[in-house]
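A short worksheet on the structure shown next.
Every protein chain except one is present and positioned as in the full complex.
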Amino acid sequence: MAIIELSKRFRFEASHVLRNPDWSDEKNYRVFGKCARPNGHGHNYELLVILRGEVDPETGMLIELKQLKDLVNRHVIDQVDHYHLNLDVPFLNGIIPTAENLCIAFYRELEKVIPNDILCEVQLWETAENRAVYRGD
Amino acid sequence: MAIIELSKRFRFEASHVLRNPDWSDEKNYRVFGKCARPNGHGHNYELLVILRGEVDPETGMLIELKQLKDLVNRHVIDQVDHYHLNLDVPFLNGIIPTAENLCIAFYRELEKVIPNDILCEVQLWETAENRAVYRGD
Amino acid sequence: MAIIELSKRFRFEASHVLRNPDWSDEKNYRVFGKCARPNGHGHNYELLVILRGEVDPETGMLIELKQLKDLVNRHVIDQVDHYHLNLDVPFLNGIIPTAENLCIAFYRELEKVIPNDILCEVQLWETAENRAVYRGD
Amino acid sequence: MAIIELSKRFRFEASHVLRNPDWSDEKNYRVFGKCARPNGHGHNYELLVILRGEVDPETGMLIELKQLKDLVNRHVIDQVDHYHLNLDVPFLNGIIPTAENLCIAFYRELEKVIPNDILCEVQLWETAENRAVYRGD
Amino acid sequence: MAIIELSKRFRFEASHVLRNPDWSDEKNYRVFGKCARPNGHGHNYELLVILRGEVDPETGMLIELKQLKDLVNRHVIDQVDHYHLNLDVPFLNGIIPTAENLCIAFYRELEKVIPNDILCEVQLWETAENRAVYRGD
Partner (left out) sequence: MAIIELSKRFRFEASHVLRNPDWSDEKNYRVFGKCARPNGHGHNYELLVILRGEVDPETGMLIELKQLKDLVNRHVIDQVDHYHLNLDVPFLNGIIPTAENLCIAFYRELEKVIPNDILCEVQLWETAENRAVYRGD
């Protein structure tokens, strides 16, 4: 029985602000720099969802790609695409939407709906330079 | 005398909303789709600035890249990077910040400061799928 | 009145064979190399559709992107995506599906349906190395 | 003694069909969607071969890149490039050529010829969106 | 008769120094910055060769890609790949190897050997940020 990893890339476009509401403006700018500007900015995010498990000998697939696509679109992409991550997304409520925190939150949403415990890793690229990776640890 | 074109790529990250304030919510959503959501969304924009002119035989260059970089950063990138394009940028005041309108506005700002009439074209990629190009026509 | 160019990128995956049916096997292999192998091979194609015209002052757009997307998907992408270009596509019937010929054929299909004569150029990348460009000349 | 990982990227262009011959047409379309169309479609595949082992202090290399290139080209790329994966490749005979199954098959071919047990992982990108990874488990 | 443009991308890796031998060290550093450091630095260059002309109705091609590849490899890539552009390349002798000057020199080499006057444009990317384009003007 071969154990394989399958990755699918998704994209969404959203805006956010990085600010800790318990801190002064000055401290927010010192820690978050221009990401703390109050009207926000945005990104073309890339999300990589990685599954791990046995290949089904009848299909040669780990999961039907259409099923994976539907689950990730419904539970993550449709909730965040073309939204303001601080204001519009119930499951991000009260979270500072850094790449790290988004990555963990997306993993936790997907963990609930991807069948057979095959979710293995979530990667989030905020820009071509910055990536967060979460594996459920 | 050889006529050459030189392009330099810049990046910035910003948020925006596409809405015509003279229209109803319904019409805005019909025309602009999810880009009309009121809290906005954002992009990792790529800007290509293209110059055209004679190569200086002493330097083998059309323009010193450092000078070009400083001009574009000061007059465009620093004005828009990590800002909300509808709310924070004086030279975009009253403009619907579509890729087309941003491209024209950036060309007009750069035209004022790039020496010797060598500005030739501005390209703006909003995502990897959508690009606007303006050549001053 | 500003004249702008707008590009939108599309993708499709298809197979093809390059063979001239009037030639011997030997001549086909000499001209087309391994592209002449009879069972075919395939590509992830990238299609760039470029429009040129005046920006509408009410929308800040040359065309509504959704309208452009629907037209190109219906008249080109849905006809070729996940098909064999020699066998399955009525409007490519009898054409050797080189990048050059595909690019011309796609331009001619789009010319019929994109309104206001704003179609300007079609670019087709067959691989990251090879691109054809047609401007209706 | 430093343990390093070395990756080399290869590309090939091929066509395939996803169909289980024991199933009805209807079931094949339900599971494989447009990938089940009988005349096939194709991809520009990217293959990443990853080796792991000690750096040779005399060369500063894990393996001579030329040797790796020759082995992968001879045993994988030359067998699949510009071929139909269901019809033309002996070592894929009877396998549904999904990204998962291709990845496993390529690993097993390479395992036989890459010296010193340094083959560590094979990654296969079918499109920029879909990747399979196999580590011999 | 359709007029088409065909582009093919090539890559080479080389080192260079930007210095005008008639200038002082100080002036060289002021104009060329860290590109003037005497031991040089290097790039993964990308060269796009663009041809323009009529499609041959018998092949559906502007030129046989293999012929184009051989000409560009023999006359440009093999002369510059894995060489020092200031020291090792006869046809660059006495030229400051800026992107602009390289682009012009490559165009002039290719112009001599590409048949039927179909050479149209040469693009040279020095990094993902900087590109020169020459069209023979």
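Going by the order they are written in, the chains are A, B, C, D and E; count residues from 1 in each one.
Operating definition for what follows: a residue touches a chain if its C-beta (ideal position, glycine included) is under 8 Å from a C-beta of that chain, and two chains touch if they have at least 3 such contacts.
Worth saying up front: this structure is predicted, and the values here are computed from it rather than measured.
A.B. asks: Which chains here would be touched by the one that got left out?
C.D. replies: Every shown chain touched by the left-out chain: A, D, E.
A.B. asks: Touching the absent chain in the whole complex: find that residue among D:E64, D:D78 or D:D137.
C.D. replies: Selected residue, touching the omitted chain: D:E64.
A.B. asks: Out of A:I77, A:I95 or A:I118, which residue would touch the omitted chain in the full complex?
C.D. replies: Here the residue in touch with the unshown chain is A:I95.
A.B. asks: Please output the residues of subunit E touching the missing chain, sorted low to high.
C.D. replies: Residues in contact with the chain left out: 11, 13-16, 34-35, 37, 39-44, 81-84, 87-88, 127-128.
A.B. asks: Just the residue numbers, please: which parts of subunit A touch the chain that's not shown?
C.D. replies: Contact residues on subunit A toward the absent chain are 18, 20, 31-33, 95-101, 103-104, 128-135, 137.
A.B. asks: Counting contacts across the full complex, list the positions on subunit D that touch the omitted chain.
C.D. replies: 2-9, 55, 58-62, 64-66
Methods note: only the chains that are shown with their structure count from here on.
A.B. asks: Suppose you hop from subunit C to any chain it touches, then on again the same way; how many hops at least until you reach subunit E?
C.D. replies: The fewest touching-chain steps linking subunit C to subunit E number 1.
A.B. asks: Given the two chain pairs C-D and B-C, which is bridged by the higher number of C-beta pairs in contact?
C.D. replies: By the number of C-beta pairs in contact, the winner is C-D.
A.B. asks: Could you give the separation in Å between the centres of subunit B and subunit C, each centre being the mean of its C-alpha atoms?
C.D. replies: The separation of the two C-alpha centroids amounts to 28 Å.
A.B. asks: Nearest whole angstrom, what separates the Cα centre of subunit D from the Cα centre of subunit E?
C.D. replies: Those two chain centres are 34 Å apart.
A.B. asks: Find every residue in subunit C that makes contact with two or more other chains and list them.
C.D. replies: Touching at least two other chains: 128.
A.B. asks: Using the contact rule from the top, write out all pairs of chains that touch.
C.D. replies: A-B, A-D, B-C, B-E, C-D, C-E
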